[in-house]
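A single structure is presented below for examination.
Removed: one protein chain of the complex. Kept in place: all other protein chains.
Labels run A, B and C following the written order; every chain starts at residue 1.
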Amino acid sequence: MVSTKDYHSDYPNHWCPGCGNFGILDAMKSALAGLDLPPEKVLIVSGIGQAAKTPHFLQCNYFHSLHGRALPIATGAKIANHLMTVLVSTGDGDCYGEGGNHFMHAIRRNIDVTVLAHNNRVYGLTKGQASPTSMDGMQTKMQPGGVIANPFNPLAAALSLGAGFVARGFSGEGGQLSSLIQAGIRHRGFALIDILQPCVSFNRVNTHKWYKDRIAPIEENHDETDLIAALRLALGTDDRIPTGIYHRRESPSYTDRIGKLNDKALTDHRYRPELLKALLTDGYL
Amino acid sequence: MVSTKDYHSDYPNHWCPGCGNFGILDAMKSALAGLDLPPEKVLIVSGIGQAAKTPHFLQCNYFHSLHGRALPIATGAKIANHLMTVLVSTGDGDCYGEGGNHFMHAIRRNIDVTVLAHNNRVYGLTKGQASPTSMDGMQTKMQPGGVIANPFNPLAAALSLGAGFVARGFSGEGGQLSSLIQAGIRHRGFALIDILQPCVSFNRVNTHKWYKDRIAPIEENHDETDLIAALRLALGTDDRIPTGIYHRRESPSYTDRIGKLNDKALTDHRYRPELLKALLTDGYL
Amino acid sequence: MTIDISVLIGGEAGQGIQTVGLLMTRTCHRAGLYVMAVNDFESRIRGGHSFIQLRISDRPVQGPTRKLHMVAALDERTYGLHQSELTEGGLVLIPKDHADTMTQHHRCKTVDFEGVAKKAGSSILANTVAAGVCLSLLGAPSDLFENVLKSTFNQLEEERLAQNIQAARYGYTAVEDETFRWSWRWAMASPKGRLIDGAQAAAFGALAGDCRFSAFYPMSPATGIIQHLVDMAQTVPLVIEQAEDEIAAVNMIIGASFAGVRSMTATSGGGFSLMTEGLGLAAITETPIVIVNAQRPGPATGLPTRTAQADLQFVIHASQDEFPRFVFAPGTPFEAFSVTARAFELSERFQVPVIILMDQYLSDSLFVAEESFEAPETVATYTAADDPEAPSGYRRYALTDSGISPRALPCKGSTLVKVCSDEHDEEGHITEDADIRDAMVTKRFAKLSAMRKEIRPPEVIHADSEILLICWGSMRGAMTEAVRRLRAEGLSCGGVHIVDMWPFPDAAVGEILGKAGKFFVVEQNRSAQLGQLIRQQTGYQYTDAVLKYNGRPMCAGEITDTIKTKLR
Partner (left out) sequence: MTIDISVLIGGEAGQGIQTVGLLMTRTCHRAGLYVMAVNDFESRIRGGHSFIQLRISDRPVQGPTRKLHMVAALDERTYGLHQSELTEGGLVLIPKDHADTMTQHHRCKTVDFEGVAKKAGSSILANTVAAGVCLSLLGAPSDLFENVLKSTFNQLEEERLAQNIQAARYGYTAVEDETFRWSWRWAMASPKGRLIDGAQAAAFGALAGDCRFSAFYPMSPATGIIQHLVDMAQTVPLVIEQAEDEIAAVNMIIGASFAGVRSMTATSGGGFSLMTEGLGLAAITETPIVIVNAQRPGPATGLPTRTAQADLQFVIHASQDEFPRFVFAPGTPFEAFSVTARAFELSERFQVPVIILMDQYLSDSLFVAEESFEAPETVATYTAADDPEAPSGYRRYALTDSGISPRALPCKGSTLVKVCSDEHDEEGHITEDADIRDAMVTKRFAKLSAMRKEIRPPEVIHADSEILLICWGSMRGAMTEAVRRLRAEGLSCGGVHIVDMWPFPDAAVGEILGKAGKFFVVEQNRSAQLGQLIRQQTGYQYTDAVLKYNGRPMCAGEITDTIKTKLR
């Protein structure tokens, strides 16, 4: 039995005391242990940002990559060895800003990774500029007149792009978050979990309390397979923020659909000179 | 009175005979002339691709830029001089592939440009690779086993991102297309017109006939202001392809919201040394 | 007799010009002749002007020439554009009578290619007609050509193949009454080597380097390499993914390589620009990757379908800060093959990125390669075996004298593999420590001395000459021929060709150049980038430079002319 202790890292944590990231970290540990996945079977890919530092504070394989580029790294890794469980730890800036294009296309591919988007609605590591999810009008040092843009709606975007698993969690609801992460990992295909997270240092608007006042679990009778219903939830115009699984519908993942990956991982093939020889003697160009 | 002749260019056309781009070109000319806009008041920004060559075949100001980068160029130009009418001529690869991130964020900003996405569901200029909108399973020389990805749905994506004007045209329906372009230009804010376009050289699936068999104008009773209704149309799972305006709802555009742009264009300000002098003598750092 | 004949077939994009060239090239090759074919096309799909230029000889040919013996013009424009390149007494085949063709300088013969093609079934067969016409005039046996048609079009239905053969035959008869002054008796011999373009050679090289994954975004002139990989991937364990952009492409191959498969991408300058940040990621995480940059003229979009050698300094210095990398620039298809295979080996052994500089000319031209393309019997593995006894002792960035740390793979054992693009400690955790930073820079640079040992010296011909021409990459053929010609004119002239560009072979180049009285760099760029590097790395200053940057491949004749002018 894997326990959360197996995921304990001695590397000193870099986050601010009180940061929502701690709740996410704990939920990750309990989700992974709960699935009985040992650290050596798990790869976490991250970009750059506070969220992207997460794998240092866990025990696992990780690739802490470039700002915005976690998804293509994860895609390549998953193709090379589709037997790995691949998670992506990313921030709202990382995933929806710098990495926005990869977000769209990873969804289109339905690559089998679970994306944990630590959405604090601000650029934490670079000290508090607006992020794509910052609310319209939010003031920051860099946006003293307030943000002039519609906030990016990750759930609606993912749904309209055809994502098969779309959920929202909150860093302050560890139990629910942990089970969302488990469901995301179990989902075969692209899974997005957008995790609302207070940033105690830079986001004075969307505080822990602000979220507590607004979040509410999705109602029981919500039909997870109904895309329009999910979009309605995601686009909801009232104050409530539903948490839970908005949409879930499985279809073959990218690596499921590449014939040559079915039986064994690409990493497990051996070089066979006869294959190249055959091509080299194969008549004309 | 501006006439379509004012938009005539002597520069030899580069497109294949029979290409859907010709229909789009004609519709653009008649839309611009119909709005009585003279060429010198219009800026067309394009990326790279067959679609992006469009402005060479018209008479107007143009910036034929980099693959994927038409939208940020257009954004910068519009901020510098918001009195210009700015159109973007782009391809499905240009706009939704290489330029995907800019697409999302230009919509968030609600920058006042009209995007004509020549959607031939293939990379034309580079000889027929799959594009983000190629249908799942479509075979090309580069994808001999067929595309493995959900096609990008530009309308659904734009709607979920909050675009205020979302329409679909067809290169073979010039009259309708021309009025869509006019409506797009008149819309103050980001306007997307995704234009279905046969590529006679590389797309053997989505031919002129294929479209003719499927397109149908949106029904009269469709409520343009109803986002969910628009999403339903965009996500429709049957064979029909509705053309027309899916959604229209105006809100202040990006340049409308920058206070200092209200009265005059940024280009029209003159350098005033006293402003810098005041800052330079302004006490401490 | 020495045969050295140039034939140009020109027309509009979409007329199948490249196919004519391919058919004729194959026919010559099959007859045991040496041949090369240079493609010249515009960035459009239909219309405009494109051509293919063949050079046929009974001696090895390595580069294009400027003087044409025969022109087959499938459209009227071709004649006007290439008229001036005809050699005295040359022959032009034009589709329609031309008022201004009646010069004495060369002969014009009207052949209604499309009309003839229609007789064979369809006007699209005009290209096969043209091939028949040209081959007939050159003296090629018609059954030889028919056999080539059969093996080339063996995928087509019977009927279309038959039409093509008919078109070929009509082509032959269309010029029955015409003679070509330089035709020769085709004595059939066994084919010389392999007919191949640089793109396919590089793709073979990738397989010889055990490439398992490639991600790319389409961009001329790099698409050819990927297309060959795609075609080959049907039978080998190789996955190819078209990415959403070049940033994704380079990061996908980094991810795949990290996870344990050898990976590459291919692009051109604009795409490479977008990959520069990823290049640095590969460097600091010490993840092996191979990037092919198939050069074309810029800046920016530039001339998408043409050739250049202007990214040398860029790729050597690309990405912020500094790190060891290899840069190779093959000069022939065989070099493209062997260098690409070596690139995978060296990248993995040293855990550094490798950049291969190709260009449109090398990628898209057909050459006869006489070297033998061998599949290696084995491919070495450099990844560390897992130590199940002490998995927790594993440190991805363990400091070693060689700078190379044991590379384990994630999820392949009990060891945890941790990599990080921030400066990191031996375990792979972020560090801000000044001493560890120093140690890590030193570690990465420690690889340089062993990397230098892998660098092969330039190839030199006629080393002890007064004048040396020095070039890199695809200029090899033209430079070699120029040296031969200049020597034939009595000049003491030798040639130097560099493939292994970086780490720069300082000592070897310095020694070679130190002996020469004068040396000239020969390059397809504006600033003599090799010349700059030579000065930076050896202190020697080139006497002068032979440069061309209009997107067309340089010919030996242009080199000899320039050299002779400069020496005057």
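Convention: a residue touches a chain if its C-beta (ideal position, glycine included) is under 8 Å from a C-beta of that chain, and two chains touch if they have at least 3 such contacts.
Here the structure is a predicted model, which means the values were calculated and not measured.
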TODO: List the displayed chains that the omitted chain touches in the full complex.
DONE: A, B, C
Task: Residue of A:Pro39, A:Gly124 or A:Gly162 in touch with the missing chain, whole complex considered - done: A:Gly124
Open item on the list: If I consider the whole complex, including the chain that's not displayed, which of C:Thr27, C:Thr285, C:Ser465 or C:Thr560 touches that chain?
Closed with: C:Thr285
Open item on the list: By the contact criterion defined above, which parts of chain B meet the unshown chain? Give residue numbers in ascending order.
Closed with: 11, 14, 39-43, 45, 48, 53, 55-56, 59-66, 69, 71-81, 83-84, 101-102, 104-105, 258, 260-261, 266-267, 269, 271-280, 283-285
Open item on the list: List every residue of chain A that touches the chain not included in the displayed model.
Closed with: 13-17, 48, 50, 66-68, 97-98, 100, 123-127, 129-130, 132, 141-144, 201-202
Open item on the list: Just checking the interface: what residues of chain C touch the absent partner chain?
Closed with: 42-43, 48, 247, 268-270, 272-274, 276-277, 280-281, 283-285, 295, 297-304, 306, 308, 310-311, 313-314, 316-323, 420-423, 430, 432, 434-435, 437-438, 441, 445, 525-527, 529, 532-533, 535-536, 539, 541, 549-552
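Criterion: only the chains that are shown with their structure count from here on.
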- [ ] Go through A-C and B-C and name the pair with more C-beta contacts between its chains.
- [x] A-C
- [ ] Compute the centre of every chain as the mean of its C-alpha atoms, then state which one is farthest from the centre of chain A.
- [x] C
Task: chain A-chain B separation of Cα centroids, rounded to whole Å - done: 30
TODO: With chain centres taken as the means of their Cα atoms, state the distance from chain B to chain C in Å.
DONE: 37
- [ ] Would you please write down the residue numbers of chain C that are in contact with two or more other chains?
- [x] 244-245
TODO: Would you give the residues of chain A that are in contact with at least 2 other chains, written as numbers and ranges?
DONE: 101, 104-105, 258
